[in-house]
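Sharing a structure with you now.
Every protein chain but one is kept in place in this view of the complex.
Letters are used for the chains, namely A and B, taken in the order the chains are written, and counting of residues starts over at 1 for each.
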Amino acid sequence: MARYLVHRVFGMLVVLFLVSLFTYMVFFLLAPDPAVQICGKTCTPERIDQIRANLSLDDPFLVQFLHFLQGLFLGRDYGTGASAVHCSAPCLGYSFQSAQSVTDMIVQRLPVTAVVAIGAAVLWLLAGVVGGLISAVREGRFTDKFITSLTLGGMSVPNYVLALVLQYVFVVWLQWLPFPQAVPFADDPAQWFLNFILPWTVLAVGYASSYTRLTRANVIDTLGENFVRTARAKGLRPDLVWRRHALRPALTPIVTIAGMDFAGLLGGALITESVFGINGVGKLAADSITKNDQPVIMAVTLLAAFFVVVGNMAVDLLYSAIDPRVRVGAAS
Amino acid sequence: MTGEPLLRARDLVKQFPVAGTAGLLRPARLFTAVDGVSFDLHAGQTLALVGESGSGKSTTARLAARLIDVTSGTVHLEGRDITALPEKDLGEVRSTIQVVFQDPFSSLNPRHTVERIVTAPLIYQKRQIPGGSRAFAQALLERVGLDPDWVGRYPAQFSGGQAQRIGIARALAVGPRVLVCDEAVSALDVSVQAQIINLLRDLQREEGFGCLFIAHDLAVVRQIATSVAVMTAGKVVEAGERDAVFGDPQHEYTRRLLAAVPRIRPEWEAARRRKAATR
Partner (left out) sequence: MSLLSVRDLTVTFGDTAVVGGIGFDLPKGGSLGIVGESGSGKSMTSLAVMGLLPRGAARGGSIVFDGTDLCALTERRMRAIRGDRIAMIFQDPLSSLNPYYTVGTQIAEAYRSHRSGVSRRAARKVAVEAMERVHIKEAGRRVDDYPHQFSGGMRQRVMIAMALSTEPELIIADEPTTALDVTVQAQILDLLAEVRRDTGAALIMITHDLAVVSEVADTVVVMRHGDVVETGSTEQIFSDPQHPYTQALLDAVPRIDDEIGDLRLLSGGEA
């Protein structure tokens, strides 16, 4: 097990290194000169030179990349002498737009993104698993067909359309939900919670639809398994046949996929956050892309990759905890 | 048997890496599926490789037909070393050795007509189809005991036994010198199995090909083989003429294998045949 972990962590580091290298390379090769951008409209050649020196933009690509890595793990200094600014690890640089520390920007926004992701995941797991179970139990009947057509709609409607429609219906028309306004949780928990209902729902609809289908298919497959027949042949009560023999094998893959999807969302839900004006990592990513704020884009890309890779590993470990065939080797 | 064998295998070894045993720098542990197997197959002869699951019999057949590459050892086909023949020269091998597999349906493309299926080997090898595709396919179907008018049908329209006949027809299309039957009758009902065994025997009498017959069912082997090689754990433990192996097994494993086969009591069997003869 320890050996396996070492393998996995090593592999994870390699992936992250390659992602960062590739991302850095793309910006180095394709992006317009950051010094010109930072300098703004009232700019002199001397000022540009100074910025270039501060950011070490004249260094070769690999040197710049190594500096970046150094900042990430050890911290780094920008500029020299008295004007030098120390950026402690994990240093992701400073925004070209606001000159804020990128690390701070992300740390500020991560909690709200986590709230969005967690709420949506709870919703879609509940809806997907329950919907899928109902569909499987009523296989071929009206309820099943109805749920299946709902999921088709849920999977095909784009997030931003759904967001606008829901906002119109529930906020403007029915007025069941208040007009969203940013409030800290401590000030008005109720308003805070109501603010998140629509984003959670919008994010969850697509996932819930595919989870419903997946659950339905898995449950139906599992019910056809020979070991379920064996359980029945033992004279087991139907609820036990379901609980012990059908649900566990059917839901195991869903748990693991949910882990991956959730990890992916921690990297930010670009569209949903932007549409609802939620100041999370996703909105930060969207904003930084429109403004070509390279250090920020770089950071959110790495963050997303980090969550996906870590999520992937967590899911594998989870899987081996759930499935004895993975956990325990076969007979020799 | 005298003369040059059609197929000569010497010291065949096949190792597979064991999944999940590879380290960061250490290669995976190897599992030896076939461990030094040699045999000769002559024209008109049926050599049966028998053994239980995991004995290496099917892997041996695949090595001999060059469906997979050997780890070491040599395979000679009609005197020519084909062990290391590059992929592009395998066409000739394919028209000399043909394989019939266990599951007839999964080895026939469900979207192709019988005509297309049985002529495919010729088309892949860019050979002229003698007499045209339709007539050729019809003749083949007739030879394997199927209605020639069925050339336009699809595999799903056939029973298991019929599908296996199509598999055999496809193998015969190129006029092979060696036919490898990999558990070719194992999945069939007993009455259908008997018919396919009869068919293979008849075809061999007509065509004189050599047959490498892979099976776990000793009773079936007894009906079709001229020679037998008994395999276990990747090795041949006993080989010889069929009646010698069945009648006077030398190796402990062969004896155990033969003893384990369920039998209908001989006295019941004799009584039944006496009665059948008077009917």
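One rule holds for everything that comes next: a contact is a pair of C-beta atoms (placed from the backbone, for glycine too) under 8 Å apart; a residue touches a chain by one contact, two chains touch by 3 or more.
This is a predicted model, so every value here is computed, not measured.
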Candidate in contact with the missing chain, chosen from B:S38, B:T83 or B:Q223: B:Q223
Residue of B:D11, B:D81 or B:D189 in touch with the missing chain, whole complex considered: B:D189
Among A:H7, A:H86, A:K145 or A:R232, residue touching the chain not depicted: A:R232
Residues of chain B in contact with the chain not shown: 52-53, 159-162, 164-165, 188-198, 216-220, 222-223, 246, 256-269, 271-272, 275-276
Touch residues of chain A, complete complex, unshown partner: 225-227, 229-237, 240, 244-245, 248-249, 252, 322-325, 328-331
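Quick note on the criterion: only the chains that are shown with their structure count from here on.
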Length of the line joining the C-alpha centres of chain A and chain B, rounded to whole Å: 54
